[in-house]
Structure formats: structure tokens, C-alpha cells
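Only one protein chain is missing; all other protein chains are in place.
For chain A:
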Amino acid sequence: MRARRDPRAERARCLVPGGARPRLARAGEAVVGAGPRERAVISIEAPAFWVAVVVEAPDGRLDRWARQSVGAARVLAGAEGGVVALLAGTAGGDALGEAGADRVVPLDGGIGPDAMPEMMLAALAPFVPRHVVLAETPAGGDWARRLAARAGWPIQTGVEMLSARQAIRPVGGMRRERAAAPARVLTLPRDRVASHGGTRREGRWCPAPERPADRGRMRVGPVVTATAAGIPLAEAPFVMAAGQGVVDFERFHALSRLLGATEGASRVVCDAGLMPRAAQVGASGTVLDARCYLAFGIAGAPQHLQGLGKVEHVVAVNTDLHAAIVARAGLSIIADAQAVMPALLDLLREEG
């Protein structure tokens, strides 16, 4: 289904927040503004009802999925409702207000999964939320099911389309789907609901709930992160890839170890047997979901750029100024990758 165009929203996006003036003159020059303006913030004291969302931010950063789950809670809350975010992790400042949360309740992320539903219920008790939204991450999906089982609430998992009136999810082995009113607990896969794009919300911090007593049935140790080489390419946050412009693979491997990046490669390099087939990035290889992609000697064939899917930041080192990857990259260095790699290696070794 294609999203319907909204010409009014498109026109509004061409204006500065508040709609006083356009962002850019037609000629393409930036309009000289009157300095930074106060950004509008919506604060809500006593909404008609609450919608809760559980947000994970283990590294202190709200990722796309977390923003989308807050956006889904905003959809369910509509104009009258308020959104309370239960934050498992550390996201500082007003990142959650920006994402669309009216209240933020910090949760102790170090608590084991066994005690998590009790803690969530304690945090939710003052709000009595109409819905609780969670991302279908390994931890979020687990918490949602524990919460639904403990509280006896109906749950819809893996909701693919959500509005205030109905939620649609696949059933029967992805052969059928069921449309129903949104249940008490909902879990969201990635990229199904847009994140909140409207005015900032207050994101007022509320006191944390009491830590429930441990039932002594399980002990959970600390998370052991994988080494960059051990992360599956499709999940790696930082990928460094080699193309035809790379000849010296000893240096390439040394540099990836120093940078802590997972290694990828273009099709030509994999065909030549210089890198394993599993490292291939692109349409017939792996489609990345990285935050940063560092390309050495890659021109950027269309099939390769398809593999960059949702990569946030692309950095390219290439000899050709007119290569396709230069158009996609946030920083392009027009130079020989074989010369830049040793220089970067020396610089990083010098720093220690």
C-alpha cells in the first residue's frame, strides 16, 4: 500500500517551524533568519488517558526503533491522550520529549527479566495506561509477553499497521492477518509506524518506581558484547568495506581491527576471492543496517548502493570525483585508498 500524499503537510515542511517564513528562498540561498528561535513545547497536565511505551536505550541513544515505538504510542494517544515513556537505560536530556513523550519514568535496566513485569506494573500503576507499546526487540518482546502473562492483559504481537482504531497483525504462519481494536499490550516490528514528527513534547521526568524484591529464581550476568569481527554483517553498527581500489588487504584488516569495524566488501572483491562471500555488501549480498559505513576504493554501483539501505552516515575514499558513492556520502575524500589507509593506520597507532 502506498502512503497517500498530503500536499498541505508537504507545503508545511517547506516552512520554518511555526510557518512564519519559508526555510529556503526559491533561488536556493538560505534566508537570513533573526537568530535561533524558541522552539515550541507542548506540555499536558491532566490528559484524558495515558498510553505507555517502554523504551530501550542501552547506550544512551534512542535508536530509530525506539523513536518509532514512541511514535506509535503518540498515534494511540491522539490529541487528548498523554504518552508516558518507561526508559530502560540512559537517554539523557530531552531526547524522549523530542520523540514525543509527555512523561518519562526511569526503570532500573540492570534488573533481571524475572522482576521486570512487577517493576513495569509498579511504574504504570499511577497512570493506568489504556495501552502499553513495546518494540519487538529480543528484550522488548520478552518483557511484553511477561507483562501480558503476569497481568492477564490481551496482547497483539508484531503489529504491522497501527491506527487509533485498529491494529493489524499477521496470524496463521503469515498467511492470514487479523484486524482488531488495539489490545492492552502491543509490540511493534521495526519500520512499521513512523516516529513522531510533530511539535516537541515536554518529557517531564517522574520518580522511579520501587525496585521489586527478587524471587531468587534466576541470576543474569552482564552483557558481553561481540568483537567487531564476530558481529553478523547485517546487524553491525560500523562497517568498513573494501572495493577494487584496495590491494593491500593486510593493511585493510589491521585498520578494521584498530577502528573496531566489521569488514565488508564489494562484489568484485568477493569474486576475486580476496574476501569471503559472507562479507559481500549489496543486492546479492547483505543489506546493512549500520550507523556508519566507511568505503575504501568503492565507486558505488547501483547494486552496491542498494545494500546501504538505511545506513545513516556514509564515508567514502575514492579516486573518482564523479563516482556514485560520492553523491551518497556525507564525507568523500578524493584520493587513492591505498595511500590513505596507511596514513590513517599510522595516525591511529600514534595515538595508541
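By definition in this document, contacts are C-beta pairs under 8 Å (C-beta built on N, C-alpha and C of every residue); 3 or more make two chains touch, one makes a residue touch a chain; residues count from 1.
Methods note: contacts and distances are computed from a predicted model.
Novice: Please identify the absent chain by the protein name in its UniProt record; candidates are "RNA polymerase sigma factor", "Sugar ABC transporter permease", "Electron transfer flavoprotein subunit beta" or "Cytochrome bc1 complex Rieske iron-sulfur subunit".
Specialist: For the chain not displayed, UniProt's protein name is "Electron transfer flavoprotein subunit beta".
Novice: Which one touches the absent chain: A:6, A:108, A:210 or A:235?
Specialist: A:235
Novice: Determine which one of A:192, A:267 or A:304 touches the chain that has been left out.
Specialist: Considering the complete complex, A:192 is the one touching the chain left out.
Novice: Among A:48, A:218 or A:272, which residue is in contact with the omitted chain in the full complex?
Specialist: Considering all chains, including the one not shown, the answer is A:218.
Novice: I'm checking contacts with the chain that's been left out. Which of A:180, A:247 or A:272 qualifies?
Specialist: Missing-chain contact among the listed residues: A:180.
Novice: Could you pull out which residues of chain A are in touch with the chain that's been left out?
Specialist: 1-2, 64, 68, 113-114, 137-139, 141-142, 145-146, 148-150, 152-158, 160-161, 166, 170-181, 183, 190-194, 215-226, 230-232, 235-238, 259-261, 291-292, 294, 308-315, 317, 321, 326-335, 339-340, 342-344, 346-348, 350-352
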